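With one protein chain withheld, the remaining protein chains of the complex are depicted in position.
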Amino acid sequence: MKNALQTVLALLGEDYDSILQAWLETQKAEGVRRPDLFSDRESRRQLGDILRGLGEGISRSDLSEGIALDADSWTDLRATLDEVTQERVERGVSPSEMATFILAMKQPVFARLRERLAADPTRLIEEITQFSRVVDALAMHTNEHFIEARDQVIERQRAEMMELSTPVVQLWDRVLTIPLIGTLDSMRAQEVMENLLNAIVEHSAEVVIVDITGVRVVDTQVAQHLLRTAAAVRLMGAEAIISGISPKIAQTMVELGVDVGEVTTRPTIRAALAHAFRRVGFSIEKVENARG
Amino acid sequence: MTGAAAAPRRIELKAERDIAAARSAVSRACDELQASALRKVRFVTAVSEIARNALEHGGGGTLEISASRAPRRIAVLCHDNGPGILDIDQAMRDGFTTAGSMGKGLGGARRLVDRFEIRNRPEGGVEVRMSSQV
């Protein structure tokens, strides 16, 4: 059986270097080469890998039934595309840049097909149409992977940011604090809890002070989050103290009917710390004749 | 394709041991998806609840696990051989119980997963579908 893309296949074998070069130049002309993000060597490696995978895929596929990129014959190319996409996403290229990056492969191949098949217009149209379909499929696959990879990058950055915004601090041997600032929605409350519980294990902490001095609003939901955190801390075998409860917050909590049960609360972090020290068996003393 | 699912796993729930088998199979599936510790524990706990429910109230059943990578989701389908549940809304309420358990099982499972569907199958038995992003 004749391969529907036999001329393209031949070109990829004989004209590999010049196609790669022309593809790179088309990318440059389209403004998607991004020399600020990728060195010449990196770009050449990415394009080279794709062209090789493309050649293999075409030679192993029966294209008479249309192109099915999820077939086994395209496994290597899919892996290469995913890898290249991942690299480009990580460095911040946009979805349209990524699509143009792939589609720019068409022009150099079309130009060469026109030269080779000048005498056989039927064949020329056939190969151009087929090759165009293949490249479109690659661009589509890349786009799918692009979205997925970008979601992962965003999720990772969000997690990193969350960790930065809720630092658990060791105040003393076996005493931790987590100063909460801003708003405490369900998502963030869960992160806070997770960070805090992991820190309890890491530091063998026995008392943790959850300081809400910087929390803007304490409504029923926020109060529930705080009490759940305290309950989880207790299940781990440590004690939670909620500190920074201003008179206004105390008033709101009573009005909302929030019952803190057996959870220890303190108006200030200072009062909480004094309680924590007693719990772990330390006391703070005034030193006579202290200087400074 | 990137969204290709791993082969689903099937566990027959006939004896108590099978609840543990269901848990560890789902746990492994979560590990393969590199689920976070918390997301995994939440989902496996929910599986434990519905598997026990199928065994205790449904006289046994089947649990099927499926996983997808893009997006990373884990799902189970559990159906039992029992008579079905007369009032599903009531059964989902915390505290409801027919067999002396504390009755947080099904309602608890629903709180631990992203999607939870329960229905009486026309051919008999209760069917629970749950899935979560991990």
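Each chain gets a letter, A and B, in the order it is written, and its residues are counted from 1.
The rule we apply is simple: a residue touches a chain if its C-beta (ideal position, glycine included) is under 8 Å from a C-beta of that chain, and two chains touch if they have at least 3 such contacts.
To be clear about the criterion, contacts and distances are computed from a predicted model.
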Which of "RsbT antagonist protein RsbS", "FecR family protein", "Response regulator" or "tRNA 5-methylaminomethyl-2-thiouridine synthase TusB" matches, in UniProt, the chain that is not displayed: "RsbT antagonist protein RsbS"
Shown chains that the omitted chain touches within the full complex: A, B
Chain not shown: contacting residue from A:A68, A:M236 or A:A250: A:M236
Which residue of B:A29, B:C78 or B:L112 touches the chain not shown here: B:L112
Contact footprint on chain A, counting only the chain that is left out: 190, 193-194, 197-198, 200-201, 204, 206, 228, 231-238, 262
Touching residues on chain B - with respect to the absent chain: 16-17, 19-20, 23-24, 27, 37-38, 40-42, 44-45, 48-49, 52, 94, 101-102, 104-105, 108, 111-112
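Operating definition for what follows: only the chains that are shown with their structure count from here on.
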Chain centre separation in whole Å, for chain B relative to chain A (CA means): 29
Parts of chain B lying in touch with chain A, wherever the complex brings them together: 1-2, 4, 38, 70-71
Complex interface listing, chain A residues touching chain B: 69-70, 78, 82, 141, 144-145, 148, 151, 190, 194
